[in-house]
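Of the protein chains in this complex, all but one are displayed in their positions.
Think of it as A and B in the order they're written, each chain with its own count starting at 1.
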Amino acid sequence: MGINYIVPEYRVVRDPDRCIGCRVCERQCANEVHSFVPQTGKMAADDAKCVNCHRCVSLCPTGALRIVKNEDTFKINANWSNKLMQEIYRQADSGGVLLSSMGNPEPYPIYFDKILLNASQVTNPSIDPLREPMETRTFLGAKTKKIQRDKDGKIIPNASPYLELKTPIMFSAMSYGSISYNAHESLARAATELGIYYNTGEGGLHDDFYQYGANTIVQVASGRFGVHADYLDTAAAIEIKMGQGAKPGIGGHLPGTKIVGDISRTRMIPEGSDAISPAPHHDIYSIEDLRQLVFSLKEATNYQKPVIVKIAAVHNVAAIASGIARSGADIIAIDGYRGGTGAAPTRIRDNVGIPIELALAAVDQRLRDEGIRDNVSIVVGGSCRCSTDVFKAIALGADACYIGTAALLALGCHLCRSCHAGKCNWGIATQRPDLVKRLNPDIGYKRLVNLVEAWTHEIKEMMGGMGINSIESLRGNRLMLRGVGLNEKELEILGIKHAGE
Amino acid sequence: MKRVYVNEKWCLGCHLCEYNCAFAQTGEPDMARALKDKTIHPNIRVEDGDDVHFAVNCRHCDEALCVKSCITGALSKTADGVVTIDQDKCVHCFTCVLTCPYGCILPTEDGAVTKCELCLKTTKGKPACVAGCPNNAIVFEER
Partner (left out) sequence: MNYVIIGNSAAAVGCVEGIRQVDQKGKITIISDEPYHTYSRPLISYLLCGKTTEELMRYRPDDFYQTNKVETILGQKVTKIDPDAKQVLLESGKTVSYDKLLCATGSSPFVPPMKGLETVEQKFTFMTLDAATALQKAITPASNVLIIGAGLIGLKCAEGIFDSVRSVTVVDLAPHILSSILDEAGAQMMQRHLEKQGLKFYLNDSVESFDHNTALLKSGEKLTFDQLVLAVGVRPNVSLIKDAGGKVGRGIVIDATMQTSLPDVYAAGDCTESHDISSDQDRILALLPNAYLQGECAGKNMAGASCVFDKAIPMNAIGLLGLHIITAGSYEGEEKCVQDKESYKKMFIKDGKLKGYILIGNIDRAGIYTNLIREQTPLSEIDFDMVFEHPSLMAFGRGYRDKVLAGK
């Protein structure tokens, strides 16, 4: 081995007074950081292998472990950061594209954090959600334009196919393959209990999960993996994935080594073959082409299921959304540049796309301006981190939010951003059976249910504070929002006033 | 009656149950202080295979051979059917070790025997092994 240029990013600090040598850390670390040294009778750690997933810290029964940032540093340079230098060393070693996982961690502005909410005082009194009914039920799909009646005056049911959510939150697309069987089961069961939906991603639907079909959105993406008649028929809705916030403009690649057993069967591709989702859909080069796929899928499912078109938030997102709203799709899903991924080229993830807050405001405004807002519902994802993010997104014009990273966090993810290594110590982003079993869906689904219920409580509190008793009244209600520390242009795009105005 | 049941499917072989058991037995408030540099004698033991792990502790059998075979009367059943041991009476003859079909009564280093009593004498609630299991691989419930 030549020179090791890479400096460990973290250090494992073990309190010798607290470590009892139980070796739980050693048994639980798939990266083999911890080891027992028989000569000393003590535990040792290899910092270089640590991804800072905190599995050992969480399971250490005596609280003997801490993971700290390695204080070792190259000479400080505001232009050439330590991180950039390490990336150069890495690429000089490997000649490869840098890979990353989960969402963009770079310090770009977070607009949600620069928006404040209103509350009632004196007039239009607030509502106590513990005493008054608060409605968070949300319907996704095209709004009925005209009420039709038959000759007896009875209403003809002519509503487009729609999704009904008990609360305006859904689990975003994560494929079986990128996440584990147990993670999928947790999501599916939680969605069912919560009266919301989870999304298969482009990995097909495992046989065992057809039972949750009524709460499942199935995805049709550029690789068409796992798509067949039953798959479409089972689902509550079908999502055409045109793009993903973490990696707009590029496809996906699940290496053949991960295409084994159930994954191969579920994706309907041979074991060991790489699952390559092309960057574009090879049959879609225009809105008209997209319309063809939308209607193919509607035709295939007898016009009974809403079709979602998911795009990444990119520069001209408003114009694209306008096209989609005219393509026959029932729902547009927009994924911001902070959205997560199981693996993406680092440079793409960290530099392509735009913030979801701006994209959402622009799309909502554009569709209103064009009088086609009711053609579609808008679902946004790409880092809704808490109930206020959801709340602000709805006030900016969203019908509902997708949560992905937040859901994984509820399942135990610690955002170590090493999904692409396939050795997730929390049993989420891995297919290694010994690791997958670490996520017991009986625990996982309950944690997801708890999370969404907690957020829903908070949303009701905030609605009540504004004197609003139905989520419908919040949607696009930008008067309830004020910006702080935003410039004129940002306020203009967000369509909100500055605080104090 | 509530008992500890093992969900082999979810056992990770982390052995935390053993340490939580040993800790509960000490009655100390701090695990590090209680178990530092000590050999533990947990009443629940994890068996590790290549890809199978499971914890084993006293089943509190309805027809408890250990109780019926105990030559001193040190082993007895509570009204709730929990098999308990009176350490004063026990003479460490290990007849219970001879008879327990699951190997759940264990000799300790100092020649005594120890067994799971569902934390009746320590935590008096959920047994410590169950409370500390990270993956519901052992549960305390009626079945």
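Assume a contact is a pair of C-beta atoms (placed from the backbone, for glycine too) under 8 Å apart; a residue touches a chain by one contact, two chains touch by 3 or more.
Small disclaimer: the values here were computed from a predicted structure and weren't measured.
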Quiz item: Which chains here would be touched by the one that got left out?
Solution: B
Practice problem: Based on the whole complex, identify which of B:Leu16, B:Ile105, B:Cys119 or B:Cys133 touches the chain you can't see. | Solution: B:Ile105
Quiz item: Out of B:Thr26, B:Thr72, B:Thr122 or B:Asn136, which is the one that touches the chain we can't see?
Solution: B:Thr72
Quiz prompt | Residue in contact with the excluded chain [from B:Lys38, B:Lys89 or B:Lys121] | solution = B:Lys89
Quiz item: Given the full complex, what residues of chain B touch the hidden partner chain?
Solution: 3, 5-8, 47-49, 52, 54, 56, 59, 65-66, 68-69, 71-73, 88-89, 91-103, 105-107, 111, 143
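By definition in this document, only the chains that are shown with their structure count from here on.
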Quiz item: For chain A, which residues are in contact with chain B within the complex?
Solution: 17-20, 22-24, 27-28, 58-59, 61-64, 433-434, 437-438, 440, 442-443
Self-check item: Contacting residues of chain B [partner chain A, same complex]
Solution: 9-10, 12-16, 18-20, 23, 30-32, 35-38, 51, 132, 134-137
